[in-house]
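A protein chain is absent from this complex, but the other protein chains hold their places.
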Amino acid sequence: MYSAFGIVNSTGKRIWVDGLEVYRPIGAFSFMGRYRVIDFPISNMSNSGIDRIQVYVGKNPRSLTDHLGTGRHYNINSKRGRLHVLFSANTDEHDIYNTDVSSYLENMEYIERMHNPYVVIAPGYMIYTTDYSELIDNHVKSGADITMMYHSVDNAKDTYLNCNILNLNKQKGVLSIEQNNGSAKSRAISMDTYVMKKELFIELVQKAKNTSSLYTLADIINDECSERDVHGVAHHGFFATITDFRSYYDANLSLIDFKTAIDLFHDDWPIYTKTNDSCPTQYFETASVKNSIVSNGCLIEGTVEHSIIGRGVMVKKGAVVRNSIVLANSIIGANTHVENQVVDKRAQIQHVKEVISAPEKPGYIKRGDVI
Amino acid sequence: MYSAFGIVNSTGKRIWVDGLEVYRPIGAFSFMGRYRVIDFPISNMSNSGIDRIQVYVGKNPRSLTDHLGTGRHYNINSKRGRLHVLFSANTDEHDIYNTDVSSYLENMEYIERMHNPYVVIAPGYMIYTTDYSELIDNHVKSGADITMMYHSVDNAKDTYLNCNILNLNKQKGVLSIEQNNGSAKSRAISMDTYVMKKELFIELVQKAKNTSSLYTLADIINDECSERDVHGVAHHGFFATITDFRSYYDANLSLIDFKTAIDLFHDDWPIYTKTNDSCPTQYFETASVKNSIVSNGCLIEGTVEHSIIGRGVMVKKGAVVRNSIVLANSIIGANTHVENQVVDKRAQIQHVKEVISAPEKPGYIKRGDVI
Amino acid sequence: MKQNSMLAMILAGGRGSRLHDLTNKMAKPAVAYGGKYRIIDFPLSNCANSGIDVVGVLTQYESVLLNSYVAAGRRWGLDAKDSGVFVLPPREKADANLNVYRGTADSISQNIDFIDSYAPEYVLILSGDHIYKMNYSKMLAEHKANNADATIAVIEVPIKEASRFGIMNTNETGRIVEFEEKPEHPKSNLASMGIYIFNWKQLRKMLVADMKSSDSSHDFGKDIIPALLDNDKTLYAYKFKGYWKDVGTIDSLWEANMDLLNNNNELDLNDPTWKIYTEDVTTLPQYVGPDANIGCAFITQGCIIDGEIKNSVLFTGAKVKSGARVIDSVLMPGAVVESGAMVTRALVADGVKIGKGAVVGSPDSENIALIAKHIKGVE
Partner (left out) sequence: MKQNSMLAMILAGGRGSRLHDLTNKMAKPAVAYGGKYRIIDFPLSNCANSGIDVVGVLTQYESVLLNSYVAAGRRWGLDAKDSGVFVLPPREKADANLNVYRGTADSISQNIDFIDSYAPEYVLILSGDHIYKMNYSKMLAEHKANNADATIAVIEVPIKEASRFGIMNTNETGRIVEFEEKPEHPKSNLASMGIYIFNWKQLRKMLVADMKSSDSSHDFGKDIIPALLDNDKTLYAYKFKGYWKDVGTIDSLWEANMDLLNNNNELDLNDPTWKIYTEDVTTLPQYVGPDANIGCAFITQGCIIDGEIKNSVLFTGAKVKSGARVIDSVLMPGAVVESGAMVTRALVADGVKIGKGAVVGSPDSENIALIAKHIKGVE
């Protein structure tokens, strides 16, 4: 295997999720009850033998730095390897100057210090599994300057609207990168995942800066497509982008189907996360749970259907939870009815007996709210 | 022992160090070659049996979060205990609103969640060793509302000018806290170290906020002195405050004297720090080293006198280093002469052959500078 | 407060042969319990939560799994700078050949050099195969307050069962005046829990003497404690209240698991102030399928449930297929119950598969059925 270091970045300007984002960056979002979104790119890297990983964090770094720790739970050797959290001083999420390129520039010293000849860049807001060591092999063998991953979809008209698409020629050469404007159904969605030489990466970052203060890595690569050999590699298997509230809700619920889940999780490809040392979940006599994902540490006396229940949640007697995502340590009070909701951490549904939204517009209960 | 959690804070508004501060907070300053300033308060807490420690960091959190990690190197149980890094969103060091109180308010959720009945608060910018468990015992036995530590000095006219002093009555009751204005030689310098009940701490933080947006914890305690039993406890042994460039320089060099050092370091009181896995230092035939503290990983061919040499420093043939602090990975080039300087990390003295400042005004070579 | 003033030694050498096939390939302290734990997680987590930094684990029988399990001290946070969990099997020395531990006291005696290297004031001796939560720092505080030579934790047992235990007879101050091993006519109901605090210097002397004694069985209960009492040392009983279970048999292991299903079970594994730490296993979350019917159960991550579960405890990675029924049973890690199978009053061992339509256990059985081998399906 060729030696590469990894970069996980979610400070690009396009990704803004209402609601949950106020408290924490996308990478720190709870996913399927027991994971955080960022567990996926980091586990992919760790499983691919990449043990030096830079994670760029912006606003509200606490939840991400707490979760990442020193990376031991991602099976990264703490001496030889390193999960290095790097901060951007420019922390305003809405600031248009807050690009991925600006975060690289701020921390260029740490990029330059890396011994590895290659870099793998992956986004902190996409859910997929892939073996980057194969991607790097592919990159080296093909002789390309840059290798990018894409995922072909046929529902690009009304989804993935916050994503970039790749225009590819027959040899999978990338002709251009542009934002998905919803004008066609079948598209190659850019997975914001790149392999290139470290030197080229540094050169592109400098070039992006010299071109425009608003340029992202994707923008400068788009400019370079005509000059350089930019190669696209297709990804197969589960793929989801977390770019808005709806895509967060849909990606979670879609994985309740076990057949979908095994398209994402593979036996020899562990997805690591930080343990919370919760005990197993206790189901009481009155419980009725179907078609759901349940985390540890829950006390369940009520009814749960087609939902994801986070760690340490209580579902009290007579309560009904349906088509919902309930995050850690929330309480669904006795005889309440929660449907089509995302209930954020430590929220309590106690007094209002019905919290039901329309399926096409799921609702959101704020963190720590008592309603 | 009574159960307490710890707070280490250096976001108070009075502490501003020119030069080094640009790159990193005071707690992250290299000290005596192998330590960081913050190693002292954290080791004190760990040795005192305090295993839940909150460290408040402001601007440039990278170097501090890198150094602190998960706290295992401070001998803190990583399951039962926790070294918890908390961030202030308000990161402008010069902003007058950036008080310790504002950082507590921002993270009040994490203070309230602590199970321990007592809190020990210590500053991240003072060097001393003390057993906080004795201080807590003393606090509980005395029945005081607040216990503060002070250090009696007789050179307060021209030093400690950035510090607070305590006015004490005969029973060591604190009558008031005020800034040292240099009007008297003998003073009880406040060590910014407090023990109180968690509830009282939270109450004081709220009260400070309601009184003034600029109030610090010391300000509100000063207001409360007349109402409450605030008790002073004297500290003996080595004591230094790092509040400006000069005090940083002096505190370091004073510890070259082994007799002074054993006033700070005690056999049963380890000062923990993060290892860098450097190999031992190699002295070559031409080396001449006297009266100095030398870290590991150095290659020494030249002359070193009355200096502190950080990790991985090279002192080339014919070079002379005198009365200086050389930080990690710097190079003192062949035949150069460095005297009365602080040479920051990765700096290289190559072309200029003499870098000599007056003893009363030591110089500073910036991080990474090649001169 | 000086760190490491008390060091803990966990006796984990026992085979636990009454657990039959469960302990063929692993020592008893490594046996799984409570959905995601191993028994030895309890003393180790208690140590971590009591602020003890250094724990020695004395192993002997089939210790490869146990050794690698406890060696990962990170699981209990016991991997900080000056702390650790150290596996201490018998060893060859300059002046002694490799030899088995001759008794509980001998296992400590053979590791005097290990304990000395930490120079503790107190040594805490624990069993590796009891399930309970206990704050040893409180016991140490009482030991100090009593200025005792040794303190022994005791629990009140029903007087009619007292003759099954080592019984401590105490005076009104709690000082132990007599110790009787399994007395026919017990004078008190204070049973020893096998948890001792000793002052190390004194214990060290006694152990050195005991090693040389040819008529000693080198056991704490049989030799060391009686010798201390004979020498008029001050021994105190430390009364423990709460859940405590020695799971010596398949029935008692099953019972201990069933205890967790009580609405307010005394062990309370959900208490955030006293967590029991264990291996962090990488699995999928717990999947509950469309045909699941779960009532009164304790189920952990990695389980995939699409059948009926009543009054049962399911361990990591257990699978119950659609149409299967699991009642009054324990499914150990990775056990699989195929569709249409029926499991009642049984303990299905690690990784064992109950084939389609098979029936194991019975609602009327006196004892719990241990299923340690795959059961073929009925087509």
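Here the chain labels run A, B and C in written order, and each chain numbers its own residues starting at 1.
In the analysis below, a residue touches a chain if its C-beta (ideal position, glycine included) is under 8 Å from a C-beta of that chain, and two chains touch if they have at least 3 such contacts.
Predicted model, so just to flag it, every value in this text is computed and none were measured.
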Shown chains touched by the chain that is not drawn here: A, B, C
Touch with the omitted chain, as defined above, among C:68, C:171 or C:262: C:68
Listed residues B:116, B:162 or B:296, member touching the removed chain: B:296
Option from C:137, C:252, C:282 or C:322 whose C-beta touches the chain left out: C:282
Contact set of chain B toward the excluded chain (per top definition): 32-34, 72-73, 258, 261, 265, 270-272, 275, 277-297, 299, 304
Where the unshown chain meets chain C, residue by residue: 24-25, 59-65, 67-68, 71-74, 79, 81-82, 84-94, 98-100, 111, 113-114, 117, 280, 282
Contact footprint on chain A, counting only the chain that is left out: 1, 46-49, 51, 71-81, 115, 131, 133, 268, 270, 272
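The definition used in the following text is that only the chains that are shown with their structure count from here on.
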Pair exhibiting more inter-chain C-beta contacts, A-C or B-C: A-C
Centroid spacing, where centroids are CA-atom means, of chain A and chain C in whole angstrom: 41
Gap in Å, rounded to a whole number, between the CA centres of chain C and chain B: 45
Multi-partner residues of chain C (each touching 2 or more other chains): 74, 275, 277
Set of chain B residues in contact with two or more other chains: 79
